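All protein chains but one are shown in place.
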């Protein structure tokens, strides 16, 4: 039995609230159960130096956790003077995931910066962030179309993410913290709306795991992401 | 006429929502109009090195702004590798303000860390943070009393804060961003529930200002803080 | 009785020695009793990026303390790799105070950098720094006028600063370290030559303090700053 | 046709030279074609703070690239003052991969630090590093057994890694730089000697990729890692 | 002809003023012409971690330059967040030079920190710093003897330093800035009171220089240091 009494293939309640920031071109407060991530998409004219003059745009992401997002207070990264390896790993993943479904040329020489700040964490913050980031990105690009900044829709597909893992020997969908911290193996799947693979990160936490287990996790992820994709559609109208 | 059409001595709508974080010993989401600050109070056993063995506790504060809390996206301090001078100035102010109304000996050798994270900014983030921080601190110390960690209430008084300024020649209460960025002078007042001065920071932004103007600002602040203190009382029950 | 046997409204001996650095466009060694601050004003062609092309200049300040300026040796900020929050707070204050009395447009696109380095500290380093900084700034702008770099005097008024505080229940002027570290409340006042308020920073160190006490401190400050303004006049000839 | 004229399922020439450092408890110079990584395993008495007194050891890894390991010189991370997100991601991966096959309790309260320094890079540096790291770790733990520091062999299994990717529409094994930088998708597989999954990191670089493509990459990886595991066995004798 | 019209073997006017800081156990304001360095020696109980429990003390040094010590303002190292390579090189040299003439065991487990801050620079700041540092160190150790903290004098010998160089083809003693920045070669000599070599750093700035030239510089240095040693003796009484 899972701590939340969910069945193995059931997501936590997921909400995607839009327009939660009055300044950002796109924004979304995403919750997966007790996990809450505030996402904003900010449009900047101009691109990073390595892209100047290349006639294309860029999408990048930053990730942070409020110090008391977790059971015990963590140190504030700004006060420590650097972002942890975990933070950098996650924000790089979010950025790659968004760029996989964006036609960068259609953006023109502009950058969209996605900020994902975890207000409360209960497992799955990176997958919630990706799922909400697509919503914020969709709204920001719609703003660009509406304002006439661009004429071609740069969004090629949806993208969403979910974690799966082997908990007490059973493959389960959408790990919450108590499961995540005790899982024998876990995997984060980032898939497009059409089901293609954007990114898979699978780790045997306590032991190596078998290919058969991995395939079961993959099946769970496809089911979960199918549901997330519908929720995204509803959120962006 | 003020941009918000408020009279000179009228606060923006203020809300103090408590228990907004499921892990923190005390928490408060404070809004002053469009300014929103999420405050948590976290209890740690132990004190900083300079207090070890002195039989007293400590209260400290950290402050941060989400990158898109503002009209244009600011750089993330964690990514830049340091907190700005402004950030440090504000978090030092919040910490001093809380310590002014806490009996540190009554805490025992424990630290309460107040985190104030600005989700959206429209002027007055430091005064909103102080006002909400007291609520979070009150809840955290009540938790300590309820759990039997301490037996004597360490809270000596309430503390709240408000900004005032001279906008288009008129002294006004509770500046929003549009006023703040054009004020000729502004002042932040931190007062106790009984009306004593904890901290005053007054600055002539565009010109020096007269003592008479300063006294008018002080009167406005006392009125505003009187109202905030009542709202705090209601919030903590 | 004050440790120095001064009356409540008496300044320490103050000296303002000019031309103490052979390279700087303006310089001043300021002493308030045992507090000694070496101030230089350095002229640079060009302004910071945020002002480029705006047809105005800038005045900025940096502050530092030699490691053994104090009773016990402090750590060298350059070796620690960052400036403390206190240092940043003070240097921001000095910069704002100078800009309050300078016509930045009259400088042209030039920056004056004020460096305030504390050789020995006995309380009141920030107020001594401000008082001396004005002298160095006055000399540097006179140099600019003499050299024909500018034709209009950019100095609009004098500015000086003093600390006051409540020590053993008595409001006193110009706190030295022994008083400062035991004061119940203290306040730094930065006023123009004509008596207007540039900046007030008042803090209840051990308790909140009353408005009546604050008004007495303000009166002391005006008296003290009146004397400092005369000394500045004499120093710049 | 691949740039190297290899068939799709053929590894580059791989060498694992041991005892290349006269001080380290274990060492290995691993080459995959033109990719060369120098790996040392260093034994330290003591464990990181979070493990003290828990009766177990730790294995950690650090990764670096010499500035001119690549076609154009990169900046030295020590001179820049921080490790890139990519570096941190890779060294965290190497550490997890090693810990997956080590009985940490059998180490006692000791740490083995694996240093992987890339002397020359031509794609696949992280997989070469993992493959060589196991060899260095095996030698260091054998040293511990030989010296009588431990009595039970802490190595539970072998671990090796390889990259695969879709290059010009064809799934291929062991990408070199020219392939890697143009791959439509790539995946790094870390498997145990018995074929279980330790870690999978798969990324659609230019487009999402299908599950069928992923399964083909997985098959290639198992073949390649099978060969690497034999080479490791030969290297450690 | 030298810019200062000095003969080749003549020092600039040198002064060593003691007790210039009211807190430091030893202090000295040293001037070599227009070069002015403020030196303090601070006694701390305790030693750095690598010496704990070894029954000996330590002498260390830090060096800094005020931003406007030079013709054009340099950046403040504390603001930049790190000490330059030049600064570190110099402070390491000062520390080694002092330790060469101190019996570290006689200090007990105590550290003396020498701070050398350049108020004004006109060439030769490191050699002035060393010469003044010995004076401050002598006074600090005398304080320790006087206070009964130690019973055996830890000072084994004097140490002083001077620069020499080849300027316009002529070997000269004690380079000032104008000579230093145009010298074909220069050398810093640190010698004991008895004439032994503590440290030599010789550099061909514009060309290699011959052994014969080097020997002439060495002779000049011995003469100059002989004079400095007498001035040190007079300064410490």
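Note that the chains take the letters A, B, C, D and E in the order they are written out, and that residue 1 is the start of every chain.
Basically, a residue touches a chain if its C-beta (ideal position, glycine included) is under 8 Å from a C-beta of that chain, and two chains touch if they have at least 3 such contacts.
No experiment lies behind these values; they were computed from the predicted model shown.
Listed by label, the shown chains that the missing chain touches in the whole complex are D, E. Here the missing chain is touched by one residue of D:67, D:108 or D:226, and it is D:67. For subunit D, the residues touching the chain absent from view are 21-24, 27, 34, 38, 40, 42, 44, 62, 64, 66-73, 76-79, 81-83, 87, 113, 115, 117, 119-120. Residues touching the missing chain, restricted to subunit E, are 82, 85-86, 88-89, 91-92, 96, 100, 157, 185, 187, 191-192, 194-204, 207-211, 214, 218 (touch as defined at the top).
Here is the rule we go by: only the chains that are shown with their structure count from here on.
Graph distance from subunit C to subunit D, where chains that touch are one step apart, equals 3. Overlaying the C-alpha trace of subunit D on that of subunit E calls for a turn of 120°, given as a multiple of 5. With every chain reduced to the mean of its CA atoms, the largest distance from subunit E is reached by A. Put simply, the C-alpha centre of subunit A and that of subunit C have 50 angstrom between them. A separation of 33 Å divides the Cα centre of subunit A from that of subunit B. Computed from the mean C-alpha positions, the centre of subunit A lies at a distance of 58 Å from the centre of subunit E.
Residue positions 81-82 of subunit A each touch two or more of the other chains.
Taken as a contact graph, the chains are arranged in an open line, each linked only to its neighbours along the path. Across the whole structure, chains are in contact as follows: A-B, A-D, B-C, C-E.
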